[in-house]
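For this view, one protein chain was removed and the others were kept in their places.
Labels run A and B following the written order; every chain starts at residue 1.
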Amino acid sequence: MENYNISTSEVIEVLGTIAFAISGTFNAMQRKLDPFGVLIIAFVTAIGGGTVRDLLIGDTPVAWMRDMQTCLIVLFTALGTMFFKTHVQKLKITLFLFDSLGLGLFTMVGILKGMAFGLNPGICIALGTITGCFGGIIRDTLLNTIPLVFRREIYATACILGGLLYYLLIEINVESVVAKLAVVAFIFVLRIVAVKFKLSLPKFDY
Amino acid sequence: MENYNISTSEVIEVLGTIAFAISGTFNAMQRKLDPFGVLIIAFVTAIGGGTVRDLLIGDTPVAWMRDMQTCLIVLFTALGTMFFKTHVQKLKITLFLFDSLGLGLFTMVGILKGMAFGLNPGICIALGTITGCFGGIIRDTLLNTIPLVFRREIYATACILGGLLYYLLIEINVESVVAKLAVVAFIFVLRIVAVKFKLSLPKFDY
Partner (left out) sequence: MENYNISTSEVIEVLGTIAFAISGTFNAMQRKLDPFGVLIIAFVTAIGGGTVRDLLIGDTPVAWMRDMQTCLIVLFTALGTMFFKTHVQKLKITLFLFDSLGLGLFTMVGILKGMAFGLNPGICIALGTITGCFGGIIRDTLLNTIPLVFRREIYATACILGGLLYYLLIEINVESVVAKLAVVAFIFVLRIVAVKFKLSLPKFDY
């Protein structure tokens, strides 16, 4: 973590981890898994994207294994969600907002990590998208459904567009922190707009 | 393998590999896969946990690629199980015992490997649990079912409790070999008790 600058966004990354852990917990509880299964799914949702990213670039041990912080955040988030589920379910909109915020942040973190490893811009954007989306993909695969990312309103597309925006902004010399926050905000808002107005890419019919 | 002490448990690890290979073979035959598919599933079940463990900590090439021993054990076990299936099926209880023994051993091996890599105790326990459980998780995912580990009687929970026991034992200065065998025995017995008395964690209902 120390060799690329995420200090300004670390707080929001933690929020993203929390949001994804909550989303995973709900998914698993709806499938009536036992509490351990719920914890596994919460964990996979929250750390899956970063794990795939670290494996692909060879930055091992993967991030969540280096200290207990991530594990403890997911553990307490999932336990809290299980105990207070009725209360939290009413916060559905809040959850969606956190999920979208997490998507934006994780995408940004992935792009920065790719850049720190000297990868090509196109690859960095792919890495950001992977960081944002793969937690959900692994979760859905384990739960035996076609990953929602393949069906849902603009989701991964938002990550890609956000990544393109980031390179555009730094190309025109926008300050680094501003560019990062703008990308997070862009992905966040695009997701909200897409869901609110049911925007989606066209599907194929035969 | 040579940089952490598993010499005392290597024989039992081989037994664990055999047990998981047999369990994978039966699973695949019940799904009427062709013999190659059966071999793949037997292989995945027996080496999946260790592979995920080695990938996460970056110990590559992963263990089974370093020599032919593991591959040959799985190959001959799976072929033997396919040819003598009627006979082996009557050994269902023996299989279950081997599976539980393998679970205990693989969990212990994973914990020791994590310690050899200087990881945090909590992470080592997670790594042990991954080593014990992920073979079955990958097998079930490939076979298109929700992994049994998410539904079954106390399974991964046994690995976690066994891991906690190990740190407790070395904390109170129990001799290393004794502590390891105690953990393997604990997980082994806990699985048997859980299945015999149908112990499980409560599920969620809505």
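What we mean here is this: a residue touches a chain if its C-beta (ideal position, glycine included) is under 8 Å from a C-beta of that chain, and two chains touch if they have at least 3 such contacts.
The shown structure was predicted, so the numbers you read here are calculated from the model rather than taken from an experiment.
Asker: Going by the contact rule already stated, which one of A:Val14, A:Ile57 or A:Leu75 would touch the omitted chain in the full complex?
Answerer: Residue touching the absent chain, from the options given: A:Ile57.
Asker: Hey, which of B:Met29, B:Ala78 or B:Ile130 is the one touching the hidden chain?
Answerer: The missing chain is touched by B:Met29.
Asker: Which residue, B:Thr77, B:Thr141 or B:Thr157, contacts the hidden chain when the whole complex is considered?
Answerer: The one listed residue touching the chain not shown is B:Thr141.
Asker: Among B:Val38, B:Ala78 or B:Leu103, which one is in touch with the chain left out?
Answerer: Among B:Val38, B:Ala78 or B:Leu103, only B:Val38 touches the chain that is not shown.
Asker: So which bits of chain A touch the chain we can't see?
Answerer: Here the touching residues of chain A are 55-58, 117, 119-120, 122-123, 126-127, 137, 141, 144-147, 149-151, 155-157, 160, 200-206.
Asker: Name, in rising order, the residues on chain B that touch the hidden chain in the full complex.
Answerer: Touch set of chain B with respect to the missing chain: 28-38, 40-41, 51, 55, 58, 60-62, 65, 67-68, 71-72, 82, 141-144.
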